[in-house]
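Just dropping this structure here.
The complex appears here minus one protein chain, its other protein chains still in place.
Chains here go by letter, A and B, matching the order in which they are written, and residues are numbered from 1 within each.
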Amino acid sequence: MKAKKVLGDDADIVLADARYEQISKIIEASLVKGERKRTVTDVLDKVFLNKYVGIPAFFALLWAVFQFTFEASAPFMGLIEMLFAWLSSLAAQIPNEVVASLLADGIFGGLGFILSFTAPIFFLFFALSLLEDSGYLARVAFVFDKLMFKLGLHGRSFIPMLLGFGCNLPAIMAARSIEGKKDRLITILTVPFMSCAARLPVYVLIAGAFFASHAATAVWSMYVIGIVVAILFALLLRKTILKGEPAPFIIELPTYKMPTLWGSVLHMWERGVSFLKKAGTYLLVGAIILWVLSVLPWGVEAGSGDSLIGLIGQTLQPLFGPLGFNWQIVSSLVFAFLAKELVVESLGVIYGVGGEASIQAALVASITPVSAFALMVFTLLYVPCLATVGVIKKETGSWKWTLFAVLSEMAIAYLGALLIVGLGGLLGFS
Amino acid sequence: MDLPLNTLSSGTEAKITKIIGGCGLIKRLTEMGLTHGTQVKVVSEPCGGPVLIEVRDTRLALGRGVAMKIFVEE
Partner (left out) sequence: MGLNMKIGRSIAAYSLIVGLFYLVFGLLELVNGLSQTFGLKWAITAVNPAIVSPDIFSGVTLAIIGLIFLFGVRPQWMANKDAASYLAVGTLLATVFFAVYLAIMGSHAVGWGVYHIAPEPYADIFADWAEWIWLDDLRPGIWLFALAVPGLYYTLKMWLSRKKNP
């Protein structure tokens, strides 16, 4: 306090100045500097931060990460699936019918499908740990700062958005490294529009049923629509409720290091377990609630029009009438609030058919191609999953922003789907 | 001659003479060791994006907006 009086308001700065001055004096006196040689960091940064080659080099590494995450993890996904199928078959033998159904269908069935995604998520975390421990990840923020600045964000928001394509959960957690409160909020609120891996099975199912030879284009367009909506939403937020300049972008770029296998495994384990704890809790609770909704009142065919989930679908259906969705689809969208990939599974349960081909046939019989595309857009844009909502609450620390996120995503999804139906009508598709 | 940091070309060494900006920015820069009289070396080429500098053997990336507010003397 006394220092503040003597030095004026800038006490911190004067002190820091003096401190650095002292440091450099000591260094000057004690260190004999040789001629500075080009270090490994100098050599690598010349290319990784190059204005022409930097971005392509990044995309090359990104593709390596994606290949590793999705291709190399596939058999391990199968192993987890096998474990849960086995547990489920054990549980089905329990004499008490209610307990058997809860465990076999509700918990092991629903959860097992989703937990098999643990494999790619751990692979993704491992690859990212390698990139981070080597010192490269900080460079990505540098390379993309110019582009992100135009969107009213800065380089640091790039990594969370990118991670969003894998899974929104770690992506929102990664937004922690962003300093400005507004910058962080904008990033957290826009990440859910990045189409995560869980939405892919839904697109593949619908596009395969309705768009035959253009299926790949229809699926690809989802990713593009997601990015466009995210950009527009970020700009809108920056212009309205989160006004202001992005916080100053200052980061330290560490020197490159050879990452160690053990270090990266530990890093992956820490992140993976914290992800599992969060996702696991929300998913378990959600799976139980949805199982209850689908089998009550006890005795009805699970997921049929007489079950609670069917009744909810029928009640909400008028709201979705303009989009051309029937109650079965509305029910499955309610199901999918738990996790997006459940759209596929729950459609199977509700239509009472098994296998992708028969679900597709049931869909083709009940909605138009335009509505099908609107359904894809709706799936892309509405709340990604219960676990994401939980993480948004945890990271923003506010129910107000969590509610805002959920409501704005719902509204954008509805408007987006309505726009598709409207455009389809104008262009003469039915 | 005081120039903003973002106008220097790669390889230039310079000394910080003035930082214009709010309290928050100055505090943040001070934390990273960028104070008056600090010797910096520009590493990146000027291309409208962020600026990469070397200070006391560490590398810092500064957004263009930040670099424009730091004035240096060669």
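In the analysis below, a contact is a pair of C-beta atoms (placed from the backbone, for glycine too) under 8 Å apart; a residue touches a chain by one contact, two chains touch by 3 or more.
What you are looking at is a predicted structure, and each value in this text was computed from that prediction instead of being measured.
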Full-assembly contacts of the left-out chain, visible side only, are chains A
Contact with the hidden chain, among A:A18, A:A74 or A:A411, goes to A:A74
Contacts from subunit A to the absent chain lie at residues 34, 37-40, 43-44, 46-48, 52-53, 56-57, 59-61, 63-64, 66-68, 71-76, 78-79, 81-82, 85-86, 89, 213, 216
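Everything that follows uses one rule, which is that only the chains that are shown with their structure count from here on.
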In the complex, the residues of subunit B that touch subunit A are 21, 24-33, 35-38, 43-45, 47-50, 52, 56, 58-66
Listed in rising order, the residues of subunit A that touch subunit B in the complex are 12-13, 16-17, 20-21, 24, 41, 45, 49, 51, 138, 141-142, 145-146, 149, 154-155, 245-246, 248-255
